[in-house]
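Structure record follows, encoded as structure tokens.
Only a single protein chain was left out; the remaining protein chains are all shown in position.
For chain A:
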Amino acid sequence: MWLVNETKPTQVRENKTKEKKLKERREEKRRKRQLRNRNPSLRREREMSVETERSSTESEVSGLDYEETALTLRLPGGTSRVAGSEPDRKRGFSETVELGLGSDAPVGTRGVGSTDDQSDESPESQASVAEKPPAPKARVVGWPPVRSFRKNVMKSCKLVKVAVDGAPYLRKVDLEAYTGYHQLLTALQEMFSCFTIRNYPDEERKLVDPVNGTEYVPTYEDKEGDWMLVGDVPWKMFVESCKRVRLMKSSEAVNLAPRAQHS
């Protein structure tokens, strides 16, 4: 967080030289970015689709196959790869990201997370679907015509409250910012700064308070109001259905539904 700015003269001068260096570094970065910008028209498209590529990786890890709604595009003359076909386990994204045509995504399919009234089930839209050209549509750049600013804003809207048993405060996390359970737990660990993650051999993860050895189990309340263990369902499903998170003391967590088998 910001500290109050002191405006001593020497500091001002230092700030100025620092800024000059900042300026130069920034210019250089900009030049480098332009050079490695292999497909310039997709600069912002790429930023968006990288995020969805990451989440598609997670779905593969959990063994379920989700239709991607990512905006992807084939590089002209380049190899075409379906988004998510190459799992990239690395945390950061590589500088040149290759994109593939998501041409196989049928209209109206959103994956498991969508609600019951999918567009291809209601009678009117069935008529309109029937009217559409028969071939599955490839995604196109810039359609629908919504500015990147708006798209980026609407993406990260999955804030949930996180409560810890025994602590008097809540925090908020944006589930969309993470690509998997490990990232989320790491973030929780940093946030509450008093836990370490202890991995159990059967893939259970618990957070432990090193001071008193108390174990906490991450749980969440889903859309139906049931309290579940975090990690039971595929990540995307979790993001979709999670309303809030509670780090429950292990001793109290015995009454929760038993862990489901990983599919």
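Definition applied: a residue touches a chain if its C-beta (ideal position, glycine included) is under 8 Å from a C-beta of that chain, and two chains touch if they have at least 3 such contacts; residues count from 1.
Everything that follows uses one rule, which is that contacts and distances are computed from a predicted model.
When the unshown chain is looked up in UniProt, the name that turns up among "AP complex subunit sigma", "Transport inhibitor response 1-like protein", "Translation initiation factor eIF2B subunit gamma" or "PAT complex subunit CCDC47" is "Transport inhibitor response 1-like protein". In the complete assembly, the contact with the undisplayed chain comes from A:172, out of A:172, A:223 or A:243. In the full complex, chain A contacts the hidden chain through residues 2, 4-5, 7, 19, 22-23, 25-26, 29-30, 34, 37-45, 69, 71, 75-77, 105, 107-110, 114, 117-119, 124-125, 127-128, 131-133, 137, 139-151, 153-154, 157, 159, 161, 168-172.
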